[in-house]
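For this depiction, one protein chain was excluded, whereas all remaining protein chains were kept in their positions.
Here is chain A:
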Amino acid sequence: MTMQETDTKSAAAGAKAFPGSDSRRYNYFEPKGRKATHYEDVTVDVQPDPERYLLQNWIISFGDGTPTYSKDWTALKCMDWHGFRAPDQEWERTHYQRQSTIVGMIQNVVENARRAGAPQRFDKAWVAVLQNHVGAFKHAEYGLGTALMRAQRYGYTQMVNNAILTNASYKLRFAQDLTLYLAEVGSDIGGFDLDAGKAHWLDDPIWQPCREAVEHIRAATDFLEQYFAVNLVFEPLVGELFRSGFVMQVAAAQNDFSTPSVISAAEADYERNLANAVELFALLLRDPAHGEDNRTMLQSWFTHHGGLAVKAALQLQPLWSLPRVKAASFADAFERARDRVAAIGREIGIDADLPALPPVEVGQVATPAATAAAVTDAAAE
């Protein structure tokens, strides 16, 4: 009898015992914990590496000889890029579940608000803020999303790239959330100009430093500089400042309960993306061979993008004066942003302490330009 005639009744696990019949785990990588997580199983080593298992090396190169993936695409160095695991552990199923839940949450809130006629009761001055400034901010989110979409091409492992990919997905979804939300509540409010937000983004002096900061991130050619600048610089100094420090605190007092719910999704997204980014950069700064060089590089990125982000944040200051009911102050919001970015810096091991706003004397108006100059001067010292 030849082998192919051998009959087996069942092809289910455990039907026979033979060498290897109980080898039921992916066995080619070291799990971060005691056992591999599902995220690790579906992620680790899918993007191969000539230094691990890629026997025949990369087999196509760019015209200049650069291989399909190269460590030279970032100035940061790492002895083991494969050591990174995203704390949010996202793979496709969890990503769709989370994104879909957010979409459902936002739709429920918006539908209920509109059904109750809430947008018509928004304070008039607040409607102008939504139209002009929340409308402008959506472009910042989109710019960061497109920067991250490009950045997800360049990482040296699947774990790095997928963390950046999901970050891009969250940002681009949120930019669309804001766009469609404004279009829908705007249709309930007479005279709401949906093009005004972009006009403010492109021309309003309040938004120009913000646009400049975003364009610098988009134009950065180092993908980890982009990932760093988005999550460790722009988000705490400008993104959260605007979303939490302004919109979420101020909106309710203007009879608007729906906008904070839409915005809150981005805050939750950011917590996860921040955790992923902090884990990666902390790993790079702990690197025994390259940690110090990496620290120098991150510090220089922080100086560059931090300067732009502070300028952008300070220029937004007049927004806090626009709502009729003043429920929050820029100074408090900026102070929290300053604390936040310093705490993030401590977490990964760089100096991200920014000078405090200069005290404003009674009767003196703190103009954004004067404040910006004072903070920038202090930072330079």
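Operating definition for what follows: a contact is a pair of C-beta atoms (placed from the backbone, for glycine too) under 8 Å apart; a residue touches a chain by one contact, two chains touch by 3 or more; residues count from 1.
In this text, contacts and distances are computed from a predicted model.
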* Structure fact -> Omitted chain per UniProt, picking from "ABC transporter ATP-binding protein", "Raffinose/stachyose/melibiose transport system permease protein", "LLM class flavin-dependent oxidoreductase" or "Propane monooxygenase large subunit", is "Propane monooxygenase large subunit"
* **Which residue of A:Pro48, A:Gly291 or A:Gly349 touches the chain not shown here** => A:Pro48
* Structure fact -> Contact with the hidden chain, among A:Arg25, A:Lys71 or A:Arg346, goes to A:Arg25
* Structure fact -> Omitted-chain footprint on chain A covers residues 2-6, 8, 10-16, 18-29, 38, 41-48, 52-65, 67-68, 91-93, 95-97, 99-100, 102-104, 106-107, 110-111, 114-115, 138-139, 142, 145-146, 149-154, 158, 161-162, 165-166, 168-169, 172-173, 175-177, 179-180, 183-184, 187, 194, 198, 201-202, 211-212, 215-216, 218-219, 221
